[in-house]
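One chain of protein is taken out of this complex; the other chains stay put.
Chain IDs A and B follow the sequence of writing; residue 1 opens each chain.
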Amino acid sequence: MAGQRARGKSLVIAAVGWVVAIWIFFPIFWMFLTSFKGEAGAIATPPRLFFVPTLESYHEVFQRANYWRVTFNTLGVSIGATVVALLFSIPAAYAMAFLPGKRTRGTLLWMLSTRMLPPVGVLVPIYLIARNTHLLDTVTGLALVDMFTNMPITVWMLYTFFREIPVPILEAGRMDGANRWQEITRVLLPLATPGIASTALLSMILCWNEAFWSLNLTSSNAAPLAAFIASFSSPEGLFFGKLSAASTLAVAPILAFGWISQKQLVRGLTFGAVK
Amino acid sequence: MATVELKSIRKTYTSEEIIKGVDLSIESKEFVVFVGPSGCGKSTLLRMIAGLEDISSGDLLIDGRRVNDLAPAERGLAMVFQSYALYPHMNVYQNMEFGLKLAKTPEAERREKIMAVARTLQLENYLKHKPGQLSGGQRQRVAIGRAIVRNPKVFLFDEPLSNLDASLRGQMRVELATLHRRLGATTIYVTHDQIEAMTMADKIVVLQKGIVEQVGSPLELYDCPRNLFVAKFIGSPPMNFLPGTVIAASEEQARVRLASGQEIVVVAGGAQGLIGAAVTLGVRPEHVRLGHAVENRGSGQVELVEYLGSAAHLHVRMQDGALLVIQTEGGVRVHADDAVTFSFPAERCHLFNSEGVALHRRSSGRMAA
């Protein structure tokens, strides 16, 4: 009796769990499917679940003059912003984790508070500064802004990872004659590789998906994928197939990264408050 | 090898003084143990010698040279950490090689040194292993190897055995002592375990709250603890303490009346001025004699007997309610609720004044049993 009831209960849970999951995931699944239908199939009514797949939409996306440029822009912004953010963040996180002073806590919270600044509040001056320094619609300009906005997160995330490294191992390095530079490069960084990798990954994801600054600071020249996709929004551009193919290409790598590194992302996104 | 000298060493964090002026001199080849309860400052003191902590004031001399401002590696020291602190991303060979590499030792020489140390420590088969693949005892040996390979003037050990289980700890104790004899290096060893201190040290430094309570050989500390703290800390099971009052005293002896009314004669000098004063009588469990006696008698009821095989500990409730531990040979036929009589040998008793300072005893060496 009890066993049967337990089994019944777990069946209900499984059913609810799966229905909710499929319902939430459905738009992404449908986008993926539509990307292989071609334009005619994409808008067929009733919508088709089974069809002969075609790469027609992908071909068209690849042939759009700016697709590759947009992809390279996205990569440039994401990688550039991430690398520079790490260059600033690693020493800062090291100092706060291993050489804390009276003001460390205050500094960390202040960094967090810079994240509270709503981007839209400073849209005007940033736009004007970018325009006056000729950084408007450049990969460099967007990467800089992305780096600034993500730096509090990268510092925090590295800080929480560094805090988990046993201090005696670094001290052993010092006893072995390592100076500060060697201590960081030969002992700390190899130990912290997983943490640094997930920090870099989170930064990449945030840059890749960033839309506000992408839409406002770039146009034809430096537009990343987030802005490129937006160009499909014009009413006359109702090309579901191409939209789906471009979207699938833009989303797939980040989905894969996100699935792989969920746990670390939680830490980063919550400033280490949830592990 | 090397001498180490501490001259009124102090350590202050923000406003708190952790080390309150330590003077100590360590001879070449000596095995010195810093011992004390947690928070007594022993680890901090070791880390100050290592160069991992600033010295707030005072001088630290190694081989007569002031090294306060030198980086750890420049002081010619090596340290074994409590957690071993092996580099988890390097294998055993690389762990030992790291310091030599940083010192720009040529490759061939590095290999030669590491292989020699690996042979000594029986690590030859593990050179390619990462620390995560090793047992606790093996990791311990790698940590020691990493220290030895740099051929330091002074070895520092920070509670190196506390992460090992009891049987391995005993074995490593012997290994460390043997190693020290063979290398003949000056060694400073921190522990909270008085057994480690007693078994390995040439010289024990007992610390409490940043102050050196007593320095001496293990037997000096055992026979002539300078105060209540040292008396409590050294010896296992710990010394019994009974409150009493001095009722008579000569130059060499004192007569003490315990709370129970029993009068005990103690060999202790300088008690003449203390007649009528409250004192503490100390006697080690292994020195209380079971059976009838003419003098220094006591009696009580056995509450619990702990048989350890080679010895037994009797927990005896005395008439005044005080609890006394008596150590006897293992085969003793005493049971709970038995009434027992016992005696305190006068020359084995310790007397402490109301400040906890031991009264001077005539001889400071080991006394005839």
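Just so we're on the same page, contacts are C-beta pairs under 8 Å (C-beta built on N, C-alpha and C of every residue); 3 or more make two chains touch, one makes a residue touch a chain.
The working rule: contacts and distances are computed from a predicted model.
Trainee: Given that one chain of this complex has been left out, which of "Thiol reductant ABC exporter subunit CydC", "Sugar ABC transporter permease", "Malonate decarboxylase acyl carrier protein" or "Regulator of SigK" is its protein name according to UniProt?
Mentor: For the chain not displayed, UniProt's protein name is "Sugar ABC transporter permease".
Trainee: Using the document's definition of touch, tell me which of A:Asn66, A:Ser113, A:Thr133 or A:Thr185 contacts the absent chain.
Mentor: The single option touching the absent chain is A:Ser113.
Trainee: Extract the touching residues of chain A with respect to the undisplayed chain.
Mentor: 10, 13-14, 16-18, 20-22, 24-28, 30-31, 34, 42-43, 45-47, 88-89, 91-92, 94-96, 98-101, 104-105, 107-109, 111-129, 148, 151-152, 155, 160, 163, 167, 171, 180, 205, 208-209, 211-212, 215-216, 225-227, 229-230, 232-233, 238, 240, 243-244, 247, 250-251, 254-255, 257-259, 262-263, 265-266, 269-275
What we mean here is this: only the chains that are shown with their structure count from here on.
Trainee: Would you kindly tell me how far, in whole Å, the mean C-alpha position of chain B lies from that of chain A?
Mentor: That pair's centroid distance is 56 Å.
Trainee: List the residues on chain B that touch chain A in their complex, please.
Mentor: Per the touch definition, chain B meets chain A at residues 50-52, 71-74, 77-79, 81-83, 85-89, 98-99, 102-103, 146, 150.
Trainee: Okay, in this complex, where on chain A does chain B touch?
Mentor: 166, 168-169, 171-179, 182, 186-187, 190-191
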